[in-house]
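Just one protein chain is left out here, and the rest sit where they should.
And now, subunit A:
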Amino acid sequence: MSNTTTAPADEQRGKAPAGERVADWADGRLGIYSLAKANLRKVFPDHWSFMLGEICLYSFIIIILTGVYLTLFFHPSMNEVEYHGVYAPMQGVLMSEAYASTLDISFEVRGGLLIRQIHHWAALIFLAGMFVHMMRVFFTGAFRKPREINWLFGFLLFVLGMFTGFTGYSLPDDLLSGTGVRFTQGAILSVPIVGTYISMFLFGGEFPGTDFVARFYSIHILLLPGIMLGLVVAHLILVFYHKHTQFPGPGRTEKNVVGMPLMPVYMAKAGGFFFLVFGVIAAVAAIATINPIWTIGPYRPDMVGTGAQPDWYMGFAEGLVRVMPGWEINLWGHTLVLGVFIPLVVFGLVLGAMAVYPFIESWITGDKREHHLLDRPRNAPTRTALGVAWITMYMITLVGGGNDLWATHFHLSINAITWFVRIGFFAGPVIAFIVTKRICLGLQRRDAEKVLHGRESGIIKRLPHGEFIEVHEPLSQEQLHTLTQHEQYKPVEIGPTVDENGVERKVKGGEKLRAKLSQAYFGEGTQIPKPTAEEYKEIQEGHGHH
């Protein structure tokens, strides 16, 4: 194209194919060639766990598509109406317009029910996907520099997703979701000093009032999705900009990225995957009914169904509230509703712990380098154990959120489950931490063993003196490399406390804490030293491989 500048443009244009001419036109306005230069054949590493993030993205897109459809029929109003639609069992029942229009979507709009179901199923999968995706990033250490900010974006998406889901399933104003809203209002009331004010302002007066559906509606379809869309875009731009992490292996280093090019392989796979996810969700929505609001009935603050359960991602908050003892302190004419407020605070703290983890870990390691090669979870035992401890706490509380279901299905007493959850909340993570760390060390030991003595081949050999031994095959250099490439940190020491002039230096508390934590992370008994080349050679030369 170097002669285009001199040759008359018209002459060229006549010959170029239509596609190129369109691209030229766009390039002249948007500079698309420069943009595509670095990106069209951008390399993406392949691993099944990298698809988790894609599931989140695709379900988010599906949610937006189906959500926009729902807005065409849904009436976000709490005006009371008498139902006279086609669903016979509800004839003449008083209900809000929101509930009535959800019935209409389900029974009078052809395909409306399907879209409602897809919207709800996609929401559940969206949040589950984010949860698992977050775990993948955590356990492989993909949150390390330079990706800490992207970790925060992802974390925010998860939290906002929870609230978007909650405001969404509150919209139909049915008995189940109304009960959840009441729960939320009760929890808000427990906040010291400002609780009653927040509640009055959120509900436009006393509960339930006539405003919350309309307010939740604008939060649900505009405010939160808008923020989330921005975050998703930022998240993806950063993924592109940082380039994807990769698992260690032959030819994969901190300075390269190995995989398939965006065009065509990744485009086809990722694009195809969108349709796979959409297809599966559509099938699930066709087969499994979710949130059949017509069997639940419209909301009335003086009525309730049994077995009231929120969507799964709220089960964690639900569990905390259920197992907390009902502490209430009355002092100087005020009430501190600890029984509800503490769970509220713990909810924030447990989630917040996830958000700040990357910063804590990098402070402890003092590592300021970029990391693009992923850790195998076993090679970071303390981190892995902390992650499993966190999940254990989350899951035990989730169990608590369904304590009545467990009790009725397994004929247990609620009291027993409550105590199980209370004790488990504290003991479970500790046990999980210890067990996980042991497993990691065991796996490290096995790796070291494999490196030094080879892989068990399953072939039994009989020695001349009659003993049977199993033949060990030496590993290939690829395997040797993969199993030994990881780094092992040494714990940080507190520097000399006396400087060169013999003047004593004060050791700051932070420094001491950091040394302690570092010791806990990387000190004695926290990792199996990886085999050295010398050890390997000695064994290979010494007794050969038996």
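We adopt the following convention: a contact is a pair of C-beta atoms (placed from the backbone, for glycine too) under 8 Å apart; a residue touches a chain by one contact, two chains touch by 3 or more; residues count from 1.
Just so we're on the same page, contacts and distances are computed from a predicted model.
Among the names given as "cysteine desulfurase", "Spermidine/putrescine import ATP-binding protein PotA", "Cytochrome bc1 complex Rieske iron-sulfur subunit" or "Sarcosine oxidase subunit gamma", UniProt records the absent chain under the name "Cytochrome bc1 complex Rieske iron-sulfur subunit". Of the listed residues A:S34, A:T71, A:N256 or A:T295, the one in contact with the hidden chain in the full complex is A:N256.
When the omitted chain is restored, the residue from A:P208, A:G387 or A:G454 that touches it is A:P208.
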